[in-house]
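Quick one: the structure is below, and I'll ask about it shortly.
Rather than the whole complex, this shows some of its chains in their spots.
A and B label the chains in the order they appear, each numbered from 1.
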Amino acid sequence: MNQTFIDRTFDNIRQMWREIRGNPVVRSLGFDDDASRKDHWRRQIADCLAHRGGAVSARGRAAELGHDFLRLGEDGKKQFLHVLLNEFDVDRTGVAAIIKDWDQADDAAERTMLEARLRNELVPPYRKLLQEFNALPQGVKFLVDLRADLLRWRQDAPGLILLEQDLKTLLASWFDIGFLELHRITWNSPASLLEKLIAYEAVHQIRSWDDLKSRLARDRRCFAFFHPGMPNEPLIFVEVALVSGISDNVDVLIDRDPDSDVSDPKGADTAIFYSISNAQSGLAGISFGDFLIKRVVAELQRDLPNLRQFATLSPMPGFRRWLVKMRDAHVAPSRKPKPLARKNRENIEPVSAPVDEQSLAPEPDAIPEGIMAALRDCGPLVSADDGVGEGDDNAGQREIPPAARAALLQLGAHYLLNERRPARLTALDPVAHFHLSNGARVERLNLDANSSAAGQAQSFGMMVNYLYQAGDIEKNHENYVGAGKIAASGTVRRLAG
Amino acid sequence: MNQTFIDRTFDNIRQMWREIRGNPVVRSLGFDDDASRKDHWRRQIADCLAHRGGAVSARGRAAELGHDFLRLGEDGKKQFLHVLLNEFDVDRTGVAAIIKDWDQADDAAERTMLEARLRNELVPPYRKLLQEFNALPQGVKFLVDLRADLLRWRQDAPGLILLEQDLKTLLASWFDIGFLELHRITWNSPASLLEKLIAYEAVHQIRSWDDLKSRLARDRRCFAFFHPGMPNEPLIFVEVALVSGISDNVDVLIDRDPDSDVSDPKGADTAIFYSISNAQSGLAGISFGDFLIKRVVAELQRDLPNLRQFATLSPMPGFRRWLVKMRDAHVAPSRKPKPLARKNRENIEPVSAPVDEQSLAPEPDAIPEGIMAALRDCGPLVSADDGVGEGDDNAGQREIPPAARAALLQLGAHYLLNERRPARLTALDPVAHFHLSNGARVERLNLDANSSAAGQAQSFGMMVNYLYQAGDIEKNHENYVGAGKIAASGTVRRLAG
C-alpha cells in the first residue's frame, strides 16, 4: 500500500502546518491570475462540500484549502472569503419555496416540519466548510484566528459580518463552558505557555521572565481556561495575589523586590484579582470571565480555607476621558482626546463589549452640585495635564494636588455609580459593567494605586476594588441587570453623593 | 464567604452526580402531583434560560434540572421532555412576522439580514437548555444518553423526533471529527475502560477478561476514538489482527489457546480488521467508522512498515434472511423470519443506518439463471434450517452439504454485488454498504469462517473480506456513491455471474 492517499490526508497535513507556522511569509500560490485562482478555490470548495472521494478525502481537501489560505496575504484572504460568501451562500430559491409552503400550511404539525426544513435550508453551505477546517491540526485555533481577522475586516465588506456571526455561533457552541478546563499556571508550566502570558497580559504588562516568575510565586495564583482542541493556548487568565486585607495599591503587588520575603499563602485572608486578560481576540463576545472568577474563587476556597474575602483591584479605564469631557462641557473648553492606543488593549476582558466613543458624552443636566464643585476643584489637575494623553508612556506619576484628592474620590464614585451608557441602564465604565454584571459590588476607591503611565493616563492612578460576596452575588446581578441598580459599599455610596 | 452559592454551582454538582450514579433508583422528587411538578420545572427552565442570577447560576440551575431528570423513571422523563417541547418551543408569531417581512422585502441585502434573523428565531429555546446541560459533570455523556432515550421513544410522541433531531445537530457539531482523539487500547489501559469494551463489543462477543487480554496481545491492535468531554468512554473501536495473508476464518483469530505462541507483529504483512463496534447508541447517525479505519491504517503503517495489506473479515448480517426470502419467493413457501435479537445489535457500525425490513424483499425479475440454479442447490440447506432463526444461540455449527458449497459462494457474491436497497443504488447488506462507501472493495468470500451461533444464523458461517487499497479508495468511493458501481476482485465478480 503506497502512502499517497492516507498520507495526504493525515500525515502531510501535520507537515504542511508545520511549514506554515515556521515560515508564515506570503508566497505566490502559483496561479497566473486571480481568476484562475478563484476558479481553483471554487472547485476545491465544491468538491469538499460534496464529500468527493469520501468524508476523509473531504477533510484532506479542507486541510489543503486551509493551508493555502494561511499562506495568503490580507488581500488574498479577503478574496477567498468572498468566493465563499458569494458562491456558497444560502440557496434563496429553496428558502422561498419553503416559505411559500409555510404560508399556505394548514396545521401546526405541518408548520413544525417546515420550520425544521427551513432551519436547515438557512444554514449556508460555507458554514459546513468552516467546520471542515477543524480537520487541520490546530484547526480550532485556525477558526479562532479567522474570526479575529473577520472582526477587523467586517467593516470593509458587509457580507463579512454575516460570516463573522456564523463563525461566532459555531465557536460559541464549541467553546461552551462545559468543555473548558481550568488549569492553574505555575512556574512549572511549559515555557511555551508562559511566553503567551507575557504576550497576552493586557492590564499590567509583564516586563520580563523575572517579572513573570514573581507573579507565579508562592503567594500568587494564576488560573486560565483552556479548550481541549487548543492545548497550550489560554483563552482567558486571571492573576491573583494572596494578601492580608484588601489591597489598595497595585504597584506593591507587581513591583516586588525579587529578594523580598514571600509570605505564606496559608496566612492570607484575602484574594485580590488584580489582572484578568482575554487571550483570544477571535473569541470576543463569547464570555468566560464570570465563570473564571467564580471557578477560581471555588478553587481557592478549597485549597486555602483561611481566605475570607475575594475582591479585585481594578482599573477605571474611562475615568480620565470622562473627566476631561465633563471639564470641557461644564468648566472649560478642550481638545479632542487622543485615542487609547495601548498595546493589547482589546484583550482587556470587559472591552469585549467595546465602548462606543459617543457614549462618553456627558449628561450635563443630571450633575449634582457637589459633583460640579468637585469638578472645579479638579480643574487644575486636568488642565495641567493637557499635553498628556493616554498611551503617553512617558507621563510618569504626577502628584495629585492635596486640594483635588477629596474631589477626585467624589468624582470617581459618581462616575462609577451614576454615569450610564446613553439610553441604557448599564455602567459607563466597561470594567465596572463587567464586575457588576457578575454580581460584585463597588467596595472602595484608592488614590495613588497605580503609578504606571497607563494608570496615570486612564485615571490619575486611581483604582477600585470590586467585592465578590457569596451571599449577594445573585441578588446584585439581578438588581443590576434587571433594574440598573448598582451595589456599592456605604462609603462609596456616600462619596457619590 | 460562606459556601452556599459557589458550592451549589460547582462543588455540589459533582456530589449530586456521584449520588445518582451510585444510586440510580427512581425516587419521588417530593411533589404532590404532576401538575406542581411540571410547574416547578417550567419555572426552573424559564429562570435558567433567562440567566436569572447570572450565567453561572443558570448553569447551576441546569445542573439541578439534569439531576432531577436522571432520578426520574421513563414516564417522568417523558413528562419533562414534553414540558420542554410544549412550552419552550419556537415562537411561531415571531417567525410569522419575519417571514412576512421577508415576503415584502425589496432587495437582496435586506433579505440576507432577515434570513439571519429567521435562522435565530427558528432555534427553539429548549435547544439552549440542552446546551446548558453540558455544565453537568459528564454533561456530554448526559446528552448522548438522552439522545439514546429519544431514539427509543421518538415513535411514541411526534414532538420527540424534532427534539431528537435538534440534539443530533448539536452533538454532530460537538463530536466533529477534528475533536476526536485516537487512542490505542492495550492491556495497560484502565480496567474501567476495558470493561466497557467487553460490554460494547457488538460483533464477536468478548466472553471474559482472559478473552479480552488475548485480543490485546502483542499481535493484536485495538484503537478507539474518544471525545475530550467524555474521557474513558470509547465512541467507536476497532479490533485488528496482525497476520500473514488475508484471514479466512474468524475463529482462529478469536479462540486462541492462551498458551499458544504469539507471533512477532513485525513479521506480519496484513492487518485484518475483524471487529468494529459503535459504543454510544446516542451517537447513531454521526459517523466515525470511515475515519477510524483510515486513521488506524495510517497508525499501523507508521508503526509497522512491513504491513502490505489492510482488509476486513466481516459478517454478512442480512444474507440468510435474504436467502430465505428468495427461497420463499422463487423456490418454496416460507414463514416469517424471526427478528434479529442479538445483544448489542444496535452497536454494529453499519446498522447506524438501520435496514428497513421492507428492503429485504427480493427483486424477482432481475435474478440471473445461474443464481436461480444456485438457489435450488441451496434449498436443502435453507429448508433444513427452518427452526433455526438468528439469535438462536444454541444453533451450533452445521456442516454445509458439499453440493451447496459452490452455490452458497455464488449466492453470496450475487447478494453483495447485485442486491440493492429498493429504489436506491446502495448495497442491500448494511456492512457491505459501510465498507463500500468507505472506498473498499469486495475481495473474497470465505465459507466455514465463523462457527459461532450468530455467524451460522446470519450467513451459514460465511464471511467476507473487504480490501482497503490506498490508490483506489477515492475512485471506489466515487463510483459507488455516484453511480452505484461496486468494486470487487475478479474472483468475486466471476462468482456473482
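Rule of thumb we're sticking to: a contact is a pair of C-beta atoms (placed from the backbone, for glycine too) under 8 Å apart; a residue touches a chain by one contact, two chains touch by 3 or more.
Predicted model only: the values in this text are computed from it and were never measured.
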Checklist entry - How many copies of the chain make up the whole complex, given that 2 are shown? => result 4
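In the analysis below, only the chains that are shown with their structure count from here on.
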Checklist entry - Centre to centre, by mean C-alpha position, how many angstrom separate subunit A and subunit B? => result 40
Item to check | Contacting residues of subunit B [partner subunit A, same complex] | outcome: 1-7, 9-11, 52-57, 59, 90, 92, 95, 99, 102-103, 108-109, 111-112, 115-116, 118-119, 122-123, 131, 134-136, 139-140, 158-159, 162, 165, 170, 173-174, 176-179, 228-229, 287, 290-291, 294-295, 297-298, 301-302, 307-310, 437-439, 468-471, 473-474, 477-478, 481
